[in-house]
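The other protein chains are all here in position, but one chain of the complex has been omitted.
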Amino acid sequence: MPVLAAKPAGAIVEAILIPALALVTALLLFGVFCAFRGVAPFELYALMFQGGFGSWFSWQNTLIRAAPLLLTALCTALPAQLGMVVIGGEGAFVLGGLAAASAAIALHGAAPLAVQLAMAAAGLLAGGLWIAMVGALRQYRGVNETISSLLLVYIAIALLNHLVEGPLRDPGSLNKPSTPPIGDAYMLANIPGTEVHWGFAFGVVVCVLAYVLIHHTVFGFSARVVGGNARAAKVVGLPIGRLVLGITFLAGAAPGLAGMVEVAAVDGQANGTLVAGYGYTGILVSFLARHHPLGIIPVAILMGGISASGGLLQRRLGLPDAATLVLQGTVFMCLLGSEVLHGRLSLPRLQRA
Amino acid sequence: MTDVALGWWGVPLALLGGAIRASTPFLFVSLGECLTEKSGRINLGLEGILVMGAMSGYAISYLTGSPWLGVLVAGGVGALLGVLHAVICGLKRVNDIAVGIALMLFGIGLAFFLGKSFIQPAAPMLPSLDLGWWSGIAQVHAALQVNVLFIVGLLLAPAIAWGLRNTRWGLVLRMVGDSADAALAAGYSVNLVRLAATAAGGFLSGIGGSFLSLYYPGSWNERLSSGQGITAVALVIFARWQPMYCVYAALLFGAAGAIGPALQSVGVTSGYYLFNAAPYLLTLLIMAVTCSPKRALVGAPSELTISK
Partner (left out) sequence: MAADRMITRRHLLKTTMLAGAGAALAGVAPLRSAAAATLSIGFIYVGPRDDFGYNQAHAVGAAAVKKMADVKVLEEENVPETIAVQKTMESMIQLDGASLLFPTSFGYYSPQVLKLAAQFPKVRFEHCGGLWSEKDPKNAASYFGYIDECCHLSGIVAGYATKSGKLGFVAAKPIPQVLRNINTFALGARLANPKATVQVIFTGDWSLPTKEAEATNSLVDQGIDVVTCHVDSPKVVIETAERRGAMVCGYHANQAPLAPKGFLTGAEWNWEELYPGFVRTVMAGGTIPNLVRGGLKEKIVKPSAYSSLVSAEARKHADDAKAKLTAGDYVIFKGPILDNKGNTVIGAGTSRGQTDIALEEMNYLVEGVIGATS
């Protein structure tokens, strides 16, 4: 639900205050829930803070987990500007990783920078085309994008498994079928002075670029007009087809790049490990950020922190690993519920379309 | 009973058996979703309800010794989660697809959290009806071991179809789904009708989940569901919001799950990942062929977010 009009100051306060309120409510509910398991809520909160943000180690742990989410969230956030709900980031992520690994193998022996650029291009292209397919099906065949993007996730995972265990398999990867390794020379390094790989920086930069694109270009403005009112957009003569294809391509390119980073900075090859659910968590991040590209950055860090703290909750408090899932679900529910508060805390502003 | 080798005849038999064994969760979830969507709202959280139903059904069956009570509780838990979905969606400006995704996460998390202590114990299972007594062939006999829930589902479909067409309730539901304004004008509370429809959908999905844990494959663990809840949402579109078509589509999806193993057992060994993905590809293709950008889908409730 994009807002076309410039926001008054009150709306910005509101945009921060309401999610914060929802977050606190969710934490309270989660504390009560865990209290039933005999866990003291304050100990719980203290451990969560310690595990997610309590030390430099915890911060790095959090940021590294947030890195893929920054990009997979854009897969949902960008089409949302057009009023489309795309939830297929996981598929674009795994295919991006696979394409990047294939590119590195094909170019084996070339200069590292060239190979890395080719890997990024392959990841962007594979993910982009995959989700552009969702846009095309919507635009030219009227197929609902939510359902088609979800179906494409299953198909992408089957493709990954089929290729990694068949045509693209490294015969030396005996018990864990994988593509051949891309080679240490081509791996992405960490951000100097940290254990966080460059994927995090890429994610932040891409989110900022997406913000500029959506909020400060004609292309982005047109997309938001379509999202606001498709009929009006048609009357004005906006090229809806091109907008849909362009946005869905970019939406897929982002998680495709995240898949490339996963291969180039973490795994060093493509295999079934790519199917790790980053795409699904990205959906959550996008909704929590209300599909705002800059909002994604803090929300992804928050989600990274929740998952980073999960280990401590298991080890120190004996809570099941699913505790983090329950918390994420609760946060999501509370945030959606808090939508109702928007526009009620501050001065009335322009009516939305 | 005789033991005969069936060879290639085993494949259609396995598909039939698979359709009977594995279709029930698809059937219940899709019928439930059909009801919800007829009211003009989509509940994408059925996967969470399914998993929660599987867990709670198993737990209750283990604790009380009665699998049928487990089924009932699974339905009740599903209805409660459906109400939660409906209440949040009833708030202003809340997107039902987003709430569905949240519910999926919440339901799965809750089921895993509460279900830890029920992974190990063995709960009493639902009995099956022996509809293959007439056959001397052991495989046919086994394929026709039918669970009562499957039959209930088969009967439920025409009942829902009839109810939607011919009862006052059905009419109100469809009116809310097709034009909220008209329903308002006629004096019905749109939110209340949708709440009832979502709760009913949740009830059926919860039962579908209990089938997974209490009959087939028949145990509770964290990897029990292979996305049947999500698939069933696609299946409803595939079935054009017609309860009877939901039955055919559920049977097809159940059979499709059996095709990979069945082909391998007669010597077709390559490409099983692709066979496993076949139902998803098939759904996508059918949607691409039958949808049209120029008109809404025939049978689609026009208040539905996805058909707007």
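Labels for the chains are A and B, by order of writing; each one numbers its residues from 1.
We adopt the following convention: a contact is a pair of C-beta atoms (placed from the backbone, for glycine too) under 8 Å apart; a residue touches a chain by one contact, two chains touch by 3 or more.
Keep in mind that this is a model prediction, so the values were computed, not measured.
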Among A:G38, A:G109 or A:G172, residue touching the chain not depicted:
A:G172
Per the whole complex, from B:A14, B:C34, B:L84 or B:L103 the residue touching the absent chain is B:A14
Would you write out the residues of subunit A that touch the absent chain, in ascending order?
50-51, 55, 57, 61, 64-65, 161, 165-166, 170-177, 180-181, 183, 262, 266-268, 272-273, 276-277, 307-308, 311-312, 314-315, 321
In the complete complex, which positions of subunit B touch the hidden chain?
3-6, 10, 13-14, 17-18, 21-22, 116, 119-120, 122, 139, 142-143, 212, 216-219, 221-224, 226, 257-258, 260-262, 264-267, 269-270, 272-273, 276
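One rule holds in what follows: only the chains that are shown with their structure count from here on.
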Need the CA-centroid distance for the pair subunit A / subunit B, whole Å please.
29
Touching residues of subunit B toward subunit A in the complex: what are they?
44, 48, 84, 88, 91-95, 97-99, 101-103, 105-113, 116, 227, 230, 233-234, 237, 271, 273-274, 276-277, 280-281, 283-284, 287-288, 291-295, 297, 305-307
Subunit B-touching residues of subunit A, taken from the complex the two chains share
1, 85, 87, 137, 139-144, 146-148, 150-152, 154-155, 157-159, 161-162, 165, 283-284, 287, 319-330, 332-333, 336-337, 339-340, 342
